[in-house]
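Removed: one protein chain of the complex. Kept in place: all other protein chains.
As written, the chain order gives the labels A and B, with residue 1 at the start of each chain.
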Amino acid sequence: MKIIVAIKQVPDRDSQVRVDASGKWIVDTDLQYAMNESDAHALEEALQLKEKTAEAGGEVIVVTAGAESAGTVIREALAKGADRAIHILADDLPSRDSFGVASLLAAAVKDEKPDLILAGLQSEDLGNGQTGVILAELLGLPHATLILNVEKTDIGLRVKRELEEGWFQNIELPTPALLTIQSGGNKLRYATLMGIKRAKTKEVRQVAAASLGADVPAVAVLEQITLPKKQKSTQMLSGSPKEAAAALVEKLRLEVHVL
Amino acid sequence: MSGILVILQQRSDNKIARINWEALTATQRLGGDVTAVILGADVQTAAAEIAAKAPSKVIAVEHPLLNPYTADGFVAALHQLIESENPTHIVFPHTYQVRDYAPALAARFKQVLISDVTAIAEGPVFTRSIMQGRLSANYRHAGSGPCFLSVQAGAFPVDLPAPAAAATVTPFAPTIDAAQIRTKPGEPYRATTQAVDLSSAQLIVGVGRGIKSQENLPIVEELAAALGAELAASRPICDNGWLPMERQVGSSGQTVAPKLYIAAGISGAIQHLVGMKGSQCIVAINKDPDAPIFEVADYGIVGDLMEVVPAITAAVKAAKQ
Partner (left out) sequence: MTVFLPTFAEPQRFSLVEKLLFAAMAVASAIIFGRRFGAVLSKILKSKKEPAFHLFPIGPRIRDFFLEVLCQTKVIRQRPLPGLAHAFVFWAFLAFALVTLNHCASVFGLGFLDPAGFIGRFYFYIAAVFAVACAVGIFGLFVRRFLVRPKWFGQHLSWESGFIALLIFVLMATYLASFGISGTGTSIRLLWWIHTLALLTFLPIVPYTKHLHLLLSPVTVFLSRGGFSQIPPLAGDEDFGLVAGTDLTQIVSLQAYSCVECGRCTEHCPAANTGKLLNPKEIILGLRDYLNDLGPQSDQPLLGKYNSQEAAFQCTTCGACEFQCPVGIEHVPILVGLRRGAVNTGEWQNDHGAKLFLNLERGSNALGISPTERDKFIEKQQLPLFDGTQEYCLWLGCMGGYDPKGREIVADFARVMNHLGTSYGVLRKEKCTGDPVRRLGNDLLFQQLAEENLKAIAQNKVKKIVTICPHCVRTIQEDWKEYGTPPEIEHHSEFLARFADKLRVPQVPRTWGPGIEDTPLTQSPTPEPGNDKVVFHDPCYLGRYRNVYEEPRTVAALAGNLVEPERNHERSFCCGAGGGLAFLGEETGERVSNVRAAELVATGAQTIATACPFCNSMFRDSLAPQGDAAPQLLDIAQIAARNLPPANSGANNH
């Protein structure tokens, strides 16, 4: 099976993010970056599929769009077992919207003719959760989202999808197809020394975004970034047990939405 | 282009969930004629409910291939509807289903979905969270195409003016070929509850040493039952055998990330903390105001859990009625 995995480098979730001077993006010096978590699960799912269907010609290719520094997530993916990589060099990623990014990805992979494309469900920075679905539409592939597990069948794939409130659903679809993978469906593997050493010889094809001829002006334009009105702090609820309980239930209803 | 379409979603019991009314309320900020749309194989009941509450037109999009839900079916149907109605905005409630098809639908129009919007201001300027809720971002729609957006659950109130008369329900019959539906969804099912799998629980009540003795456990069990939550425990409780080991949350037990974690009588020692700090909302109840758990809690109550927990249980039961 030839599987393409779309991955993204995002600021680590524990990083202090501060709004930059222009107010349009974050200060990116002194930030730690990491592979987007649901992308890591997508990569893991792809690697497990390759290992399970261990036929000749099985291949996992990772593709990312981003600055030169995004090379670290590519190396990590190769170290964990991906076979080769495509790096779309684009320094202006934050100014493109999901359609723009999906267009770049579509242009870069359309000649690969994969059996399956996996993408993470949503990114930890912008969290739009659409690039995968748009990519499927651009390539004319059937798709499914919020997928936890993927199984190969004789006629295609059977996947397990997460629904709201603890329900699940199995879906059958033909290949080629695209799936967006939810975090937690599989156990991530750690990077190993052996993996890193082997990764040194794997191919990373770099392609400049401009050369793909897929530049599309953004329709959703990020105008400004601000600190949210509600900061995370502990709200202490005081009063008698009855009063505190009532206050809590109010919060659970209105702010946490669990009642 | 004129008018706004609000795509509502019916539940499996044909009723309309609250988030849909919130979406309709939010749409009012955009100004313009609003049309509520409902899709499915049979939407008569839902359409009637909407017509009774919605401020204007209702379009009932019906086709046998729209049940069960598939992205291909909904995209095909709505693509035709949008071309027919030519709206300026198409508004969705931000649900799993919408996330599945709306981006593909928008892509057909070379648009993206401005998703999970929490506020709509003059402009319109759409606000959504980025960086896992640490920052807010304001977006504007550019270009000449229709604007697709989805609205976050609970971000907008439900505030619809009562319609003078029931709205008109206009049918719309899309053309969908069976060959267009490429995915075959199965019946929804719940996870088998053989083992206690706290890691997928959405609501958890955790109990710690503050419970003092096994005889007091029913107090937290009742709270869990009232909330529909799973019961979890810190290590000492499991070590004493008061609760089975599978309910242990922490470095030597399970790691959980529910929507709500109520920590009753848990001090917040690191071994437990690392197992539940990913919870979206943490409520801490502890007698000691300096307990480390309060540093990670979103809401805290300093008090005797023997009194506080039953009070919460009573309040929860009352709220659910």
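Convention: a residue touches a chain if its C-beta (ideal position, glycine included) is under 8 Å from a C-beta of that chain, and two chains touch if they have at least 3 such contacts.
For clarity, every value in this text was computed on a predicted model and none was experimentally measured.
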Notebook entry, point to check: Which residue among A:192, A:206 or A:238 touches the omitted chain?
Noted result: A:192
Next item on the list: Return the single residue from A:16, A:53 or A:69 that touches the missing chain.
Entry: A:16
Checklist line | Chain not shown, touching residues in chain A | finding: 12-14, 16, 32, 34, 76, 187-197
Check: Touching the missing chain, which residues of chain B?
Finding: 209, 235-236, 239-240, 245, 251-253, 255, 267-271, 273-274, 277, 288, 290, 292, 295
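By definition in this document, only the chains that are shown with their structure count from here on.
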Margin query: How many angstrom lie between the centres of chain A and chain B, each centre taken as the mean Cα position?
Written below: 21
Next item on the list: Quick one: which bits of chain A touch chain B in the complex? Just the residue numbers, please.
Entry: 11, 13, 17, 19, 26, 97-99, 102, 124-130, 133-134, 136-138, 142-146, 161-174, 177, 184, 216-229, 232, 234-238, 241-242, 244-246, 248-249, 251-254, 256-259
Notebook entry, point to check: How about chain B: which of its residues touch chain A in the complex?
Noted result: 71-72, 75, 95-96, 99-101, 103-104, 106-108, 110-116, 125, 128-143, 145, 147, 153-154, 182-191, 199-200, 202-203, 227, 259-260, 280-281, 283-284, 294-295, 297-304, 307-308, 310-312, 314-316, 318-320
